[in-house]
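What follows is a short report on a single structure.
In this view, the complex is presented without one of its protein chains, the others remaining in place.
Chain IDs A, B and C follow the sequence of writing; residue 1 opens each chain.
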Amino acid sequence: MDLGLMIERRPPMLVLSIGGDLEMSSVPQFRDAVIDAISAGEHHLVVDLSATDFIDSTGLGALIGALKRLRSADGSLQVACAQPRLQELFKLTDLDKVFVLHQSVEEVVAAGIPNSSKRSEWL
Amino acid sequence: MDLGLMIERRPPMLVLSIGGDLEMSSVPQFRDAVIDAISAGEHHLVVDLSATDFIDSTGLGALIGALKRLRSADGSLQVACAQPRLQELFKLTDLDKVFVLHQSVEEVVAAGIPNSSKRSEWL
Amino acid sequence: MTEGVPNMDKKDKKDNKDLVTLEIPARPEFLGLVRAVVAAAANVESDFRDDRDEDLRLAVSEATTNAIEAHQLIGLDNRISVQAAMSDDRIEVVVRDQGPGFDPAALEAMPEPGTPERLFFENGLGIPLMRELADESDISSSSDGTTVRLVIYTRRYL
Partner (left out) sequence: MTEGVPNMDKKDKKDNKDLVTLEIPARPEFLGLVRAVVAAAANVESDFRDDRDEDLRLAVSEATTNAIEAHQLIGLDNRISVQAAMSDDRIEVVVRDQGPGFDPAALEAMPEPGTPERLFFENGLGIPLMRELADESDISSSSDGTTVRLVIYTRRYL
């Protein structure tokens, strides 16, 4: 399955858009993209799921993994996802409490890098 | 599989457009539509394959069957098919010598009911 | 080590009319094929609502992912089998592997979301999700392998 990855610079953020499937077969490619971004000095990532076809628990796990990596580099991970189906999936897995879901990449970019909020103390 | 049949009156012709698949599972529905048309007095049919997804030998056989039925009712069957893939299929099965393939329904309608041509003497 | 005993073989003998079986290599590249097959099989003669199609695709994908992981864990080349039995108002899917098995009752409970511990759990989301999405689910596992049975109705009744 194809991750359908597109990468766009929106300084100070980097947007990873997933146009395909995020599951066991494509997670390695996603993980590599996150690692590459961090080593290129990009510590504030936005994952855009607006056009994502399919995401499963392995894909959600990869998002958690990316968040951990970015946090330990004093970075941030934000998710843009307007698809009701995917929002429901985050809720079902309680990950709506780990990730703030934004309606669009534009919304994330407009809000800027998140402050060290209450959430960031323990994440 | 779904035949995706749409029927449109273009007097003196009747257009049957196939938007889905014409194969073993949908041929009975196509055959019934032809029989219904003939008993409703429509003897000049146009089969529009412009939006057809898939057609196999069973589907081609059904077109031959329809042509036979219409001929014995002094009618006609014309085919509109601009898809290169389907044109090739008619060629592979030599059915390009049985059916004249038109580029579009509009082309058929503009040309009108075919004269009793050389072809119609033996078909 | 058994939570309900899936038994499709018996049913298979009684009525094999609407049974589709798929066997795939134990590799993640084939997950998309499994999803496509169960969704297509479900809708051959019944009309599953879009949300149920998605529930089906995801639940079966989770079970198949685990089956593939189980074979990869022990370097087993054998294929994974996915069987779908359709009736008017439901589809029953059985995913079988020949992996090492596990004890479904002993799965660690997840830490509370919103706690720091939660972040260490990149895994363990699959089975809870699968159980949540399916209308019925049983896992039966032994050292010979694991069989997961999932039932999805055409409509959500909850």
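The definition used in the following text is that contacts are C-beta pairs under 8 Å (C-beta built on N, C-alpha and C of every residue); 3 or more make two chains touch, one makes a residue touch a chain.
Bear in mind the structure is a predicted one, so any value in this text is a computation, not a measurement.
Remark: the absent chain touches shown chains B, C in the intact complex. Not every partner is drawn; the one left out touches chain B at residues 1, 21, 23-25, 54, 56-58, 60-62, 64-65, 67-68, 71, 85, 89, 92-95, 97-98, 122-123. For chain C, the residues touching the absent chain in the complete assembly are 16-25, 27, 29-30, 32-33, 36-37, 40-41, 44-45, 77-79.
Note that only the chains that are shown with their structure count from here on.
Work out the mean CA point of chain B and of chain C, and you get 45 Å between them. Annotation: 27 Å between the Cα-based centres of chain A and chain C.
Within chain C, not a single residue touches two or more of the remaining chains.
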